[in-house]
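Could you have a look at this structure, given as structure tokens, before my questions?
Note that this complex is displayed minus one protein chain, with the remaining chains in position.
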Amino acid sequence: MSSTAAHYTASELLAVMSSRLLKDGQIVFAGVGIPLLAATLAQGTHCPGLTILFEGGVIGPVIEPGKLPPSTNEQRCTVRANMVLASTDVLLLLQRGYVDIGFMGGAQIDQYGNLNSSFIGDPAHPKTRLPGTGGGNDIASLAQMIVAMKHEKRRFVEEVDFVTSPGFLRGGTSRRDSGLLAGGMYRVVTDLGIFGFDEQTRRMKIVALHDGVSIEQVQDNTGFKLEPARDVEVTKRPTERELEFLRKLDPERLYTA
Amino acid sequence: MSSTAAHYTASELLAVMSSRLLKDGQIVFAGVGIPLLAATLAQGTHCPGLTILFEGGVIGPVIEPGKLPPSTNEQRCTVRANMVLASTDVLLLLQRGYVDIGFMGGAQIDQYGNLNSSFIGDPAHPKTRLPGTGGGNDIASLAQMIVAMKHEKRRFVEEVDFVTSPGFLRGGTSRRDSGLLAGGMYRVVTDLGIFGFDEQTRRMKIVALHDGVSIEQVQDNTGFKLEPARDVEVTKRPTERELEFLRKLDPERLYTA
Amino acid sequence: MSDSYLDLRRKLTERDRSLHEKVVSLEQAAALVKDGETVGIGGSTLSRTPMAMVWALIRARKKRLTCARGITSSEGDWLFGSGACDHMITSWFSQGIVWGVSKVMRHYTEQGLARFDEWSHMAMGMRFRAGAMGVPFLPMRSMLGSDVVRQRPEVREMECPFTGDKLLLVPALNPDVALIHVQRCDAYGNAQMDGLQFLDIDLAMAATRVILTTERIVSNGQIRRVPDQTKIPFFAVEAVVEVPFGCAPHECSGVNEPLFKHMDYYTSLVNKEPVKGMAEYLDRYVYGPKSWTEYLNLLGLDHLLEAAKGGRSVSNA
Partner (left out) sequence: MSDSYLDLRRKLTERDRSLHEKVVSLEQAAALVKDGETVGIGGSTLSRTPMAMVWALIRARKKRLTCARGITSSEGDWLFGSGACDHMITSWFSQGIVWGVSKVMRHYTEQGLARFDEWSHMAMGMRFRAGAMGVPFLPMRSMLGSDVVRQRPEVREMECPFTGDKLLLVPALNPDVALIHVQRCDAYGNAQMDGLQFLDIDLAMAATRVILTTERIVSNGQIRRVPDQTKIPFFAVEAVVEVPFGCAPHECSGVNEPLFKHMDYYTSLVNKEPVKGMAEYLDRYVYGPKSWTEYLNLLGLDHLLEAAKGGRSVSNA
């Protein structure tokens, strides 16, 4: 491994690890930031046939290095796309079942994979009003999810203050019982490891650790008890090729600093 | 009155009389044949600001003399239109309330203005299976209606074999009770006269007779009892200008023979 | 039609939805349709009917298809008369207003040989739209009170929980396959269409898979230059067939007007004797020719070019 590959930021690690979870031929509903970088990286490496959808109403755009869109509702998202359609209709593709993976970032997540981007504190008298769901609730309600986020104790809480985007709600069959028949949390990717959810309890578990990270370190940074899966793997460090691709894509380090 | 105006066909009479019922600025959902001729004639005479909608998905086309469309789902309908949209969406304009008048022909009508274009005889074992509703049911359910048709006893029946396009159903408040909150039959135009519907009973009544037509003659050609309105008017004969316009519009006499 | 929500989703995920070439022949496309399937037919009345594909299905001797279309014209005659289809779901079924009532439709429905389920045109639109949206129904305000609704045990009436209004709920219609003809698409199936869209976009998204026929295949680069003109995304499409004049004798907007003389000949032949006339027509025009091009030749190049002149010039006005 070269010296370039030896140095990378936490964001670069997130992007690389997430990209490796994507499979060729998948249709991925991506947010801007790490998800878009990761999906574009996947296209450039092992997934030439991956299709990106944007919430603004875009199918299959080409992301130009150095011209990352500032939101999924901006004209840069439409560059050399295969199709541009109404936002409602691109969201309905989730409901129809056309989307393999919903891929977004997260501010706060709990043991059942529920995400909060609405309120810190009591929603009736919030300490902080956050921007809200956007399409996050729809994506998380209707597709298999990958979430990429920094691993901090204040972000990994036992129970989120507010379920903006549903994971497995209160675990067990509660998601399906609520009427959410499809989708659900698949993986959470952090700068410490990769996490999945138990098939029965739907609680978060450790699937893999990044090189040099211990289970204790993960547990210390998590606000609830994390069980390891039967065989916790160790991920392979980002390669030079992956990092070069990312740095070309985001030369100003808007999302990878 | 010139000698040209003295001679006209029953179809020409229908087109002229119907056109005079239209008001400037109205939005008219028109079928091909007499309705389209009448609406175009109205545009050329007293309604320059009349807008025609077609079931295929057209707003505000310009009908070229000699190039009448063979159906409302044909490209000739789109010529110099203001907008072309999905059929479902043009039909939804009826439901939204954007259409002042639905205007169509009829094969069989009853005393409450119900139209049949589906079955002659028992629907379970029909003597004749007719083509069906198309958008007729939607138009009659959602807009004020003008119907233009030949006045024959077999077409003006006490009760239609099958209610394809609803008039006032079984009279009284039955239309509204069925959930049809808006619209309803406004006028039936025939080669004998113009007919409306009683505000209470919703039975058909005579509003006007064409020049030289008697109430007896109308009753003889009608399969149910027709009450005259309080003041039955006599319509003014088609003018030379109206007939010339129609003959220029349909030089091959496809619809006016 | 009675697939559960998860079944409908599963059927989509079973297909290869990556951006890949899917250009095939008419015969190969016909082989993708199985006997007994529900087939949604694009276009309306005489317009943008995927006639070449219907022709190919009949030649491939399909059986027991259930077909659904907004408004049904002579392609419905063909489907009933050939025995390919014994069940039409549509709002209107004849050959076209100018030819009166189809005697072929009458023969098959009045004799109980085939089924014609009548819905209002908007109801057909709502059923495809519900299917496209991934919901089991949509609410609407027409068809209520009429005998059309009394013939349709598939619907439900409800009292609106918000307003108390009476509403009609029509169930989603998710065909196994949709046949759609467009003016142009790329080899992956990104389709752009001109003029009237009819119900085609909802139909495409409601169906489990789409077979596209197209006047011409253009490059993906051409599609990507105007992505806001793409109406059907490649991942909904299973096969692409390039078929010039693929709607003849019906029209294709900007390409050709209907071949009226052929339609006149056709309707007089089959309406005189619905069974024998249709057998004669199918033998000569559907089973007889070796290819779609030979079929077009039978229609007559002069007639075709005249119709094409009318089609191309429609927006000159």
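Note that the chains take the letters A, B and C in the order they are written out, and that residue 1 is the start of every chain.
Keep in mind that, in the parts below, a contact is a pair of C-beta atoms (placed from the backbone, for glycine too) under 8 Å apart; a residue touches a chain by one contact, two chains touch by 3 or more.
Every value quoted in this text rests on a predicted model; they were computed, and no experiment measured them.
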Please identify which of the visible chains the hidden chain touches across the whole complex.
A, B, C
Contacting the left-out chain in the complete assembly, out of A:Ser165, A:Thr222 or A:Thr235
A:Ser165
Among the options A:Gly49, A:Gly134 or A:Gly196, which residue touches the chain absent from this view?
A:Gly134
From the listed residues C:Pro171, C:Gly189 or C:Pro233, report the one that touches the chain absent from this view.
C:Pro171
The listed residue (C:Ser4, C:Ser268 or C:Ser313) that touches the chain absent from the view is C:Ser4
Interface with the unshown chain - residue positions in subunit C
4-5, 134-141, 156, 158, 160-163, 165, 167, 169, 171, 194-197, 225, 228, 315
Hidden partner chain, residues of subunit A it touches:
32-33, 55-58, 62, 64, 70-71, 73-80, 84-88, 91-92, 94-95, 118, 123, 126-138, 141-142, 162-166, 169, 174-175, 178-181, 254
Where the missing chain touches subunit B, by residue:
24-25, 27, 49-51, 58-60, 62, 78, 80-85, 92-93, 95-98, 100, 181-182
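The rule is simple: only the chains that are shown with their structure count from here on.
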From the centre of subunit A, which other chain's Cα mean sits the farthest off?
B
From the C-alpha centre of subunit B to that of subunit C, how far is it in Å?
29
If you average the Cα atoms of subunit A and of subunit B to get two centres, how far apart are those centres in Å?
58
